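Missing here: one protein chain of the complex. Every other protein chain is in place.
Showing subunit A:
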Amino acid sequence: MSASVRSRRLLIFLGVLLVLAIWLSLALGPVSLPLLDTLRAALRMVGLPVTAAGLEQAELILGQIRLPRTLLGLAVGAVLALSGVAMQGLFRNPLADPGLVGVSSGAALGAAVAIVAGASLGGVPAAFEPYLLSFCAFVGGLGVTALVYRLGRHDGQTSVATMLLAGIALTALAGAAIGLFTYMADDSTLRSLTFWNMGSLNGASYARLWPLLIVALAVSLWLPRRARALNALLLGESEARHLGFEVERLKRELVFCTALGVGAAVAAAGLIGFIGLVVPHLVRLIAGPDHRILLPASALAGASLLLLADLVARLALAPAELPIGIVTAMIGAPFFLYLLLRGRA
């Protein structure tokens, strides 16, 4: 079987998996709806003429709770996985994670500022208040990443190694600042902060969804266009340059894409670990290192995995909910160990 046939089959398989995950995410939840009602409500939502009799509850739960949640999971999963591919390509290291350039810790710092200081700050217009947390997380992520990128630049060149180290240093610094805010927090804000750090797709609403959807769409359309350049980068920076790719521009674009994508994802759903690390890895194991397959396949797999993890999060303790970061880490960490041990053998 040729490589292209295999990768086409993988993409088809992942596409089917994603459709299945979306369906499960719409059909399952703590409220048990008859399958037929779910189906009819779903058909009505896409505009097909189905009788509305007896569908009020199904439409409400599907339309107002499960659909926004599913869209959120879809966007967050795809963006995190794509950013993971971009970072692993940029650092030419399969253990790289979007957090390396400081976007996660910057977002966490922004969230800590919003949660702890936001309450006492006052003066925030009431209309803006529900968005304060997301806004601060997004700005924090983008800001710290910009700083990491700036520190990595010297004489018009971006040193990836310096960026990596700057990322570690700024992550530590952000950690210290978060610690300071944690110290100043009272009991209840402390718990909000803890929960935010574990991520959740809970409480998704259309009003807060669209900025992320736009970013996710842009990143998913744009990154695959750089697949060839990323492939060339695998050979080394100078090799890629000799092959005619603008390496400096590529680096800048990769960092910007990651900061934008992860920043928006984290702002909408909190910190969700391991998707960005494990999904590209998993796909690479099956499909090989070609970014033309790796990028779309990772986006599909990341979205599916996050939706399935969210199903566990909302069903395991129903009517209460498990933070989704716990679920992804519980799946991700053992898998990561398995990869490490397998590589050693």
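Remarks
Simple rule for what comes next: a residue touches a chain if its C-beta (ideal position, glycine included) is under 8 Å from a C-beta of that chain, and two chains touch if they have at least 3 such contacts; residues count from 1.
Just so we're on the same page, contacts and distances are computed from a predicted model.
According to UniProt, the chain absent from the figure is "Iron complex transport system substrate-binding protein", selected among "3-phenylpropionate/trans-cinnamate dioxygenase ferredoxin subunit", "Iron complex transport system substrate-binding protein", "Heptaprenyl diphosphate synthase" or "Oligopeptide ABC transporter". Among A:16, A:31, A:176 or A:285, only A:31 touches the chain left out of the display.
When the omitted chain is restored, the residue from A:22, A:42 or A:61 that touches it is A:61.
Along subunit A, the points of touch with the absent chain fall at residues 29-32, 34, 37, 54, 56-57, 60-61, 64-66, 130, 183, 185-188, 191-192, 195, 200, 202-205, 208, 314, 317-321, 323.
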